[in-house]
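Take this structure first; my questions come after.
Every protein chain but one is kept in place in this view of the complex.
Right after this comes chain A.
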Amino acid sequence: MTARIGVVTFPGTLDDRDTQRAVRVAGGEAVPLWHRDKDLKQVDAVVLPGGFSYGDYLRAGAISRFSPVMETIIEQARAGMPVLGICNGFQVLCEAHLLPGAMLRNTALHFVCRDQRLRVETSGTAWTADYTAGQEISIPLKNIDGRYTADERTLDELEAEGRVAFRYATGGPAADGYGNPNGSLRDIAGITNAAGNVVGLMPHPEHAVETLVGTGRTDGLGFFTSVLKKLVSA
């Protein structure tokens, strides 16, 4: 018995196929979901992959957030279904108010594409249980609207409640992927909701699940194994 993980495709989504593959590599069943379809096909969890849904028109994620599939996802996420938003998916989750804050244009105004060192700040979410708090991982990052922003009160609240899930690791040379790549406040790369079922981050775990391609590291695989373990044991 394995779990079914839905992967949403919006017009302009880029990373849906890699995400489906990551789910399969981790041992799950990947179920493609279409943006116009409210039916989640009885999946146990959903990933909103990266890309440029609706061309990033208006704001990144602003139009996809109102798509039919999101209506059901928002409802199910509030009921506890695990949801992971990667890059554009993180932007969609913020626009949908499932996660607080918003993403803005990178401070340096450049599209950044590199292997990024991240510090996992909590293992207490559906998507990070296979990591340990404080563990550093390296996964690809590629965005231009990646500057996480929220007001001071929200940031303090996130920190106090242990809801900063990932930070850009800053303790080493840029050549090794260290440093804040986009001006995100408090070096925040990803956050979780209070219940720990909804997680969003800018870097891409789905591109780091096999040694054959990319960096040759599999640091992103833990996202998918974490949620599968949780679902199978549930």
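The definition used in the following text is that a residue touches a chain if its C-beta (ideal position, glycine included) is under 8 Å from a C-beta of that chain, and two chains touch if they have at least 3 such contacts; residues count from 1.
Convention: contacts and distances are computed from a predicted model.
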item: Chain not present in the shown complex, as UniProt names it (candidates "Lactate utilization protein B", "Carrier domain-containing protein", "Phosphoribosylformylglycinamidine synthase subunit PurS" or "Sugar ABC transporter ATP-binding protein"); value: "Phosphoribosylformylglycinamidine synthase subunit PurS"
item: Which residue of A:Ala150, A:Ala189 or A:Met202 touches the chain not shown here; value: A:Ala150
item: Touching residue (missing chain; options A:Gly28, A:Gly51, A:Gly85 or A:Gly101); value: A:Gly101
item: Absent-chain contact - pick from A:Val8, A:Val47 or A:Ala62; value: A:Ala62
item: Residue among A:Ala79, A:Leu109, A:Ala160 or A:Leu212 touching the omitted chain; value: A:Leu109
item: Where the unshown chain meets chain A, residue by residue; value: 58-59, 62, 66, 94-95, 100-102, 104-109, 147, 149-151, 183
